[in-house]
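Mind having a look at this structure? Questions to follow.
Here the complex is missing one protein chain, while the rest keep their positions.
All chains are identified by letter, namely A and B, in their written order; residue positions are counted from 1 within each chain.
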Amino acid sequence: MSRNRFRIGSIAVLFAVVVLCVAIFGVLTVSSAVSDRRAAERYGEHVEVLYACENAGQDWLSEADAYLKGAGDLPENTEETETTLKTEITRGNMQLEICLNKINGSYEIAKWRCTARWQPDDSLNLG
Amino acid sequence: MIDYEEKRSETRHRMGFMTPLLVFVLAFVACCGVIACVFLRAAVISDEAARESAGIALCRSAAEEFRAGEIPENGEKAYFTKDMASCAEADAYYYIETEVTAAETETGALYAGKITAYTAGQDKEIYALNVRCYQPKEGTP
Partner (left out) sequence: MTEPKKRNSTSLMLLLLYALLIASLLVLTLAGARLYSDTMDARDAHAKQRSALSYIQSQTAACGGKGNIRLIDGPEGPAVCLREPESDFETRIYLYENALRTEFSRVTAEIDPNNAEKLCDLKTFKAELSESGLLTITADGMTAGAYCDGGGAA
């Protein structure tokens, strides 16, 4: 009996170590792939919000042009001075600042700036 | 009778070392199967991430061109390889389709576009983006 005993002690240890290493590789691979997909999804959401902001800016521009040519009312949320029309459009965490210079009943875009809104964190008393 | 005894003990000895061996091999195959499933799942998720990234990049580029005034025809398609380089329809891995509508006003036209990215093989939608561009009538800035 002892002559034909199959000794699996050493290979069982090796098997356990290798399977553990490969299982860790597997978990890391899944984790990396999931984080990559999540990053892509979040970027997609950011782009949607950005274009919602830009599209609202284009809508405002068409209303402002109509107003300057006397074909419409002053658009909502618009600051008017003698020479300029300004607005700030907010969608989600993005903010679009538009400034138009009035020129002979028409306009010239002086500023078109789309940035992320920054909310200061006052939770820590660092004063 | 001694022969029978010897044969029985021999058989028991063979079965004695075969059983743990079989169990070991089965355990090995089961572990390999589970690990293979895990890696396959990771590959599928990685592919989804690649497609989504490419779809977003292609839609965003097309949207920027739309805003710059390069407005395509309604339903126009553009084809791209897996590396997002422009190509012919036959070599395409992705394609984008743009639906354009125009709302004419007294002072100009407000073009609205819906840009959708698809995988070429399965015509599966990856990402869609809405974009608008106002173009005043000629003679104005």
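What we mean here is this: a residue touches a chain if its C-beta (ideal position, glycine included) is under 8 Å from a C-beta of that chain, and two chains touch if they have at least 3 such contacts.
Treat the numbers as computed from the prediction; the structure is a model and nothing was measured.
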Among shown chains, those touching the left-out chain: A, B
Identified contact with the non-displayed chain, of A:L50, A:A64 or A:L85: A:L50
Contact residue for the chain not shown (choose from A:A33, A:L68 or A:I89): A:A33
Contact set of chain A toward the excluded chain (per top definition): 3-4, 6, 11, 14-15, 18-19, 21-22, 25-26, 28-29, 32-33, 35-36, 39-40, 43, 50, 54, 57, 99, 108-115
Touching residues (missing chain, whole complex) on chain B: 21, 25, 28, 32, 35, 39, 42-43, 46, 49-50, 53, 57, 60-62, 64-65, 67-70, 83-86, 141
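Operating definition for what follows: only the chains that are shown with their structure count from here on.
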Cα-centroid distance, chain A relative to chain B, in whole angstrom: 21
Touching residues (chain side chain B, partner chain A) in the complex: 9, 13-14, 16-18, 20-21, 24, 28, 31, 35, 38-39, 41-43, 45-46, 48-49, 52-53, 56, 59-60, 63, 67, 105-108, 110, 127, 129-134, 136, 140-141
Footprint of chain B on chain A - complex, ascending: 1, 4-6, 8, 11-12, 15, 19, 22-23, 26-27, 29-30, 32-34, 36-37, 39-41, 43-44, 47-48, 51-52, 54-55, 58-59, 61-62, 65-66, 69, 71, 103, 106-109
